[in-house]
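Every protein chain except one is present and positioned as in the full complex.
Going by the order they are written in, the chains are A and B; count residues from 1 in each one.
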Amino acid sequence: MSRKVMSKIALLVIIAMLTAILGACGGDTGGTTTTAAPGETTTKAPDGSETTDAGNGEKVTLSFWHIQTQEKQAKLIQDSIDRFVADNPNYEVEVEPMQNDAFKTKLTVALGSNTQPDIFPHWSGGPMIEYAEAGKIADLTEYMNKDGYVDMFMPAGISQATYQDKIWAMPVENLAVAMFFYNKQVFADNGIEIPETLADLEAAAEKLKAAGIAPFSLANKTKWTGSMYYMYLVDRIGGADVFANAATRQNDGTFEAEAFTKAGEKIQEWVNKGYFNEGFNGLDEDSGQSRALLYSGQAAMTLMGSWIVSTITSENPDFLDNLGVFPFPAVEGGKGDPSGTVGTVGDNFYSISSECADIEGAFTALTYLLDEQAIKDRVADGKIPPINGVQLENPMMQTVLDLATKAKTNQLWYDQYLVPEMGDLHKDTSQELFGLTKTPEEVNAIMEAKAAELAG
Amino acid sequence: MIGSKLFRKIRRVSPLGMLLYLIIGLAALLWFVIAGMPFFHMVLSSFKEQFEIYNNGVFAWPEGFYLENYKTVLQGGFTTYLINSIIVVITSLILILFISALSAYVFSRLKFKLRSPIYALVVACMAIPIHVTLIPIYMLTQRIGLYDNIFALIGPYVAFNLPLSIFILTGFMMDIPGDIEESAEIDGCGKIMTFFRIILPLSLPGMATLGIYNSVNMWNEFSFALVLTQKPANRTLPLAVWEYQGQYTANITMIMTVLALTALPMIIAFIIGQDKLVKGMMVGAVKG
Partner (left out) sequence: MSPASTRSLSSRQRSIIGTAALFLIPAFVVLGVYMFYSIFDSFRLSLVDWNGVSPDKTFVGLANWQELIGDARFRLALLNNFKVVIFSILIQLPIGMLLAFFLDTAGKKANVFKVIWFLPLLMSSVAIGFLFKYIYDPAFGLISPLSRMLGGKNIDLLGNPSLALFAVIIVICWQFIPFYMVYFLAGLSSLPVEIYEAAIIDGATRARYFTAIALPMLKNTFINAVILSMVGSLKYFDLIYVMTEGGPSGSTELMATYMFKNAFTTMRMGYGSTVASAMFLIITFTSLITMNIMRRGGDK
């Protein structure tokens, strides 16, 4: 008897199992294939219990992701939001700081299933355009223009946040431009003056090399680090328009323009002459391998975003007195304006999800990230909020700010400016330039082919 | 003490044997250094102040035993993450071991028509890359209302470790001599009884290996923990390093502290669990 019963039970269970599997699959397929309708926010879990009506005094919950994980910065944002909630008690904000790379993965998953948080950061440029095109982020123009709020910001920051004449994000965190940061002691020991021109820079490099010191410290596993040299060379040699034209496919722009070739050749010349530290393509900026060289005096300078000042403040404060800064020198005969900078006027830009039930409320929350107190706190933390007339205490940051305000042009980092596919290709090819595994012409051809392909 | 015993042993063997012992001993020591050194430096770094890493080099001895890192980490959310990790790993582990033992028994000891294709299906599941499953599993988790709940992790953890566990355990069970089982069946044990009374105890070393391997895997698992949980109260240990990793920099000594603390429970678990990997213990189990 038992066997008969058992086989029957087994059969039943198999059927149950199959229906469970098929059921699960069927249910899932339903959700993912129908490209989630805009109104379908019932399962919008990151937002928690989101109420659709904001006006009638009910609690509104907003979800807010950011990537300022380090203690002071995380607290700064939490404080801002706390002030917002204190002033607007019908709001509740779930603030989730997360690590940069983790954030990118998590945001991709959330966007892919239309469950992005109400407020989240990005770096403007290509990805922001994709979000805007896909209708994932709200148009903030109306709110920004209200009572001239927008006038508070540096125009360059606003233009970074603008796409098709609409403002899609608020520049908040930091004005950061790439400059040469150098070890004063090493410069003094070798009798080196601050270079004004590329020839000066190369002469200094020769001197340093002869003294057994690597002129430039570079950790290029990270790729965007080496890209900074390339971007400046292109800008100084060909002017600010060369890249913009090539990227936007306007005015017959092309990635095979002479400036790109010359910049690539200059980099390879420097690599061949041994201006960079050994093994740079395998070193990681995030692990501090380039800074370790600078600290120890084994390398003299590094071309890096101005956030390096606050990085050094937290990881090696004793070194600050020994840290000097100068802008990327002019290139003799180059078309570019020597005042031009490469960098970002905002770093983190915050956008509001188009799915957000209370965009106006979320925008009000955003304004607290740059209220008087927040501006003060950011300055104290060694940052330059992207707003007009900010008062700085740190002289080195003042140098950065002066340089940025005087700059006739500012080029956003290529990898953030370009659509992600192009941006990544640029980083890869730039690393290959440094590694001497591709010639400048080959790199240009690859970039041009992809740009042409994407332009259709 | 061990040394004197070893010495007594060495005296009994020939000169050639002695040389062999020496070589083996040196190789074992060499591997001891190679295997232990990075771990040692991880722990050492956790006792350094942040600037020391760069000023004195990563491999230098700490200037003084700096305990602030540990204080800071333990004052943060570490204990919450630890408890979450323990709950998730233990629950998942029990499920994995039980379910995989059942399946492995079928694949190793029972003969029926569709066995090979079904087994191939399990092997195929080992080939699924984790990152493609993130979005579908995320959406599934949202739909069943488990999002941002540590129990959301158990399903994917069991599913991802199951194919490999079944595979390994099937291999171990295949190596159990067939006559043991036959004699049990003659004694009147049904298949299910045989499984629980004979096969399961004999598979203990294999199960212990799996237990160790799976718990290490889940203990350090990052992707699902990232995607399926949200609030700090629901995070597991691998996410604990976030607080010390900024956009352009990382507080390395603090991260090493977190990681050293994270490894500690696993080391203790291993010291306790590795006993199961010693020859002879299963014999008693069979007799009993």
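Just so we're on the same page, a residue touches a chain if its C-beta (ideal position, glycine included) is under 8 Å from a C-beta of that chain, and two chains touch if they have at least 3 such contacts.
Predicted, not measured: the structure shown is a model, and the values here were computed from it.
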Identified contact with the non-displayed chain, of A:Leu62, A:Ile81 or A:Leu293: A:Leu293
Residue in contact with the excluded chain [from B:Thr72, B:Thr91, B:Thr133 or B:Asn149]: B:Thr133
Residue of B:Ile150, B:Ile198 or B:Ala263 touching the missing chain in the full complex: B:Ala263
Footprint left on subunit A by the chain that the document does not show: 3, 6-7, 9-11, 13-14, 17, 20-21, 24-25, 28, 32-33, 35-36, 104-105, 108, 111-112, 114, 127, 130-131, 133-136, 220-221, 223, 277-284, 287, 289, 292-293, 296, 298, 419-421, 423-424, 428, 431-432, 435, 437-438
Residue ranges of subunit B at the interface with the undisplayed chain: 2, 5, 24, 28, 31-32, 34-36, 38-39, 41-42, 57-59, 98-100, 102-103, 105-106, 110-112, 115, 118, 120, 122-133, 135-137, 140, 155-156, 158-160, 162-164, 166-168, 170-172, 174-177, 191-192, 195, 202-206, 208-209, 212-213, 216, 220, 238, 241, 252, 255-256, 259, 262-263, 266-267, 270-271, 274, 277-283
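One rule holds for everything that comes next: only the chains that are shown with their structure count from here on.
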Computed distance of Cα centres, subunit B from subunit A, in Å: 37
Of all residues in subunit B, those that touch subunit A in their complex: 50-51, 53-55, 57, 134-136, 138-140, 142-143, 147-148, 222-223, 226-227, 230-232, 239, 241-252
Subunit A to subunit B touching residues, read off their complex: 24, 27-28, 31-32, 43, 45-46, 67-71, 73-74, 94, 96-100, 102, 105-106, 109, 112-113, 115, 285-288, 291-292, 295-296, 305, 307-308, 311, 314-319
